[in-house]
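Report on the following structure.
The other protein chains are all here in position, but one chain of the complex has been omitted.
And then chain A:
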Amino acid sequence: MGAEPGPRREVVTARPRTERGGLPLPRPANPPGTGPAAPADDTAVTALMRRQMRAALTATALLVASLGLLPVLLRLLPLAGAGPSVPLAVWLVLGVAPYPALLCTGAWYVRRAERNEGDVTAR
């Protein structure tokens, strides 16, 4: 835990703040010609945003389709009704199954999002 890897620590002696807001902007590392405001980039940004949005919405759709419908399903299915003994299946569906599913969805999304970004960087 003592010496951690990673990028160099940057020392900021006061809260970085410009007149218009709390942005620590601009940084000197900005290479000329690749500034974010270059108008030609705008379509690229829009395209990237659209692809990232699609990935995010797909992940959310998976979440809604699996977990989001579960309360209704459990309500409708007779085995989960208000009987005195809750079947083991209900405990497994609510207590165990969601976590691997969430992790897998998350892993898929991260891969997809990084690939989308990689496409832009490679261009």
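Please note the rule applied: contacts are C-beta pairs under 8 Å (C-beta built on N, C-alpha and C of every residue); 3 or more make two chains touch, one makes a residue touch a chain; residues count from 1.
Just so it is clear, contacts and distances are computed from a predicted model.
S.K.: Leaving aside the chains you can see, what is the UniProt protein name of the one that's missing? Options: "Cation acetate symporter", "SpoVR family protein", "Cytochrome c oxidase subunit 1" or "Penicillin-binding protein 2".
M.R.: "Cation acetate symporter"
S.K.: Considering the entire assembly, which residues of chain A contact the chain that has been omitted?
M.R.: Chain A touches the missing chain through residues 1, 4-17, 20-25, 27, 29-31, 34-37, 41-42, 45, 48-49, 52-53, 55-56, 59-60, 63, 67-68, 71-72, 75, 82-86, 90-91, 94-96, 98-100, 102-103, 105-107, 109-110, 113-114, 117, 120-121.
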